[in-house]
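Pasting a structure below so you can have a look.
Left out: one protein chain. Kept in place: all the others.
Let's look at chain A:
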Amino acid sequence: MPYLGSEDVVKELKKALCNPHIQADRLRYRNVIQRVIRMSKLDQWGQAEVLNFLLRYQPRSEEELFDILNLLDSFLKSSSPGVVMGATKLFLILAKKFPHVQTDVLVRVKGPLLAACSSESRELCFVALCHVRQILHSLPGHFSSHYKKFFCSYSEPHYIKLQKVEVLCELVNDENVQQVLEELRGYCTDVSADFAQAAIFAIGGIARTYTDQCVQILTELLGLRQEHITTVVVQTFRDLVWLCPQCTEAVCQALPGCEENIQDSEGKQALIWLLGVHGERIPNAPYVLEDFVENVKSETFPAVKMELLTALLRLFLSRPAECQDMLGRLLYYCIEEEKDMAVRDRGLFYYRLLLVGIDEVKRILCSPKSDPTLGLLEDPAERPVNSWASDFNTLVPVYGKAHWATISKCQGAERCGPELPKTSSFAVSGPLIPEDNKEREQELPDSGALMLVPNRQLTADYFEKTWLSLKVAHQQVLPWRGEFHPDTLQMALQVVNIQTIAMSRAGTRPWKAYLSAQDDTGCLFLTELLLEPENSEMQISVKQNEARTETLNSFISVLETVIGTIEEIKS
């Protein structure tokens, strides 16, 4: 059967996009494209295909760009969600230099997306919800007034409910927080334990901003005395206390009594951790821990035992009289009777530590009890629309970025295989700096213009303050592929006297690191390394407290050399 609906159009467009003669002649090229867009006899599949092809087109001028956008405007009103989303993606990509156009498009696509979210087809609804989440990452307030559309109904399948809870968690703001929390509280007593737990975690997520209300709801939930609820609430409390120290008091008051309703490993660990770290504020903390010590023989999870050792030792430091006896018993048990090597080693370690002296123990164990800055590092801050525009209307938001990264890694490994050496692909694809420029920069460090001072340690706080107060002096992208070990990088940076302030764990996406260095004149260099999973490049932003271009250049070239070396070692 021949092509019926979209044959001419697609053929023409394909021809135009492939034919070098047409490509060379800008005017002709443009005409072809405009003719194609104007073709009216396209069915929805043809339209989707045309939109897909147009993604490859780069308008030459601003005028032409807006010309195309105007021509395509009717596609945004199409009744087919596939076409609307295709058009949205094209708009987002074409208008990448015009944030207001992008925002405008996202406002217009709100209606169709919301309609799809309440569509009768569960599958469509799910995909739309995934895209809503994607948009919310960049524009947190975008759907806030439509929060009611994301309330779950009991007849929906599990995977939709989970997505909706995530969306609710992300669009919460001052006006709707009350209603959203009330709705979420209803989910916490749902028949499905999984869904109830997801709702509780969601409340925990909202608690980072609206602490008091959420802690109150969570405390009420403890009153239900149900295992699957209590354990999740306690885990939420643990995370919350770490990030929002102001709620410690309320949490400590809520904790007594919930040990009876916790049976699983995660919940026990969380409870024991809380008792250990904040034991001085919980009157019966030693007695609860004593119960755990009594029953340690029948405890099945080694992780709980490890947590118990640490917690008891911590509590011993603040309330020695009540804990001394049982700490002795626990250590004895762990060293003499325990079969699990890790637990025994931990016991031995603490025992030896205690032999050294109590001051030493205090110095080692009394780490900070909360760290609000962790939230900043963990939280993916508002991402620019451009970072996901090319993923819009693809499978990426549906799988989630992290999952997609692993999928494409597997595929990449299989497809490219070993026959393509990695270095060669840089040469073609990476946005490299011009050749001459590079050489000049590489010579600079030899000339001795820059001397970085060794052992210049900045505190994290000072770094953060300075970082926020300065403007980005230089930004650059280096090609980067695959996995690596952060320790290697840290070591290499150490060699050239660049200190690492903070660094994400290996394998996290996006991976970030903050570096600092100072030269002999006292000029500070603060650097952020950002590794986006899908871009295969590392973004470097450098800030400088004194504006001096030469030293900046040489600092960057040092950094480049280090990263280049790591890259070589890897491949």
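The rule is short, and it goes like this: a residue touches a chain if its C-beta (ideal position, glycine included) is under 8 Å from a C-beta of that chain, and two chains touch if they have at least 3 such contacts; residues count from 1.
The definition used in the following text is that contacts and distances are computed from a predicted model.
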Expected UniProt protein name for the omitted chain (select from "Septin", "Regulator of G-protein signaling 11 isoform X1", "AP-4 complex subunit mu-1" or "Serine/threonine-protein phosphatase 2A 55 kDa regulatory subunit B") would be "AP-4 complex subunit mu-1"
Considering the whole complex, which of A:93, A:177 or A:224 touches the chain not shown?
A:224
Which parts of chain A are in contact with the chain that was left out?
1, 3-5, 43-45, 48, 52, 77-82, 84-86, 111, 114-116, 118-124, 126-128, 148-149, 151, 153-156, 158-159, 162-163, 179, 186, 188-191, 194, 198, 219-226, 256-257, 393-396, 398-399, 406-407, 410-411, 414
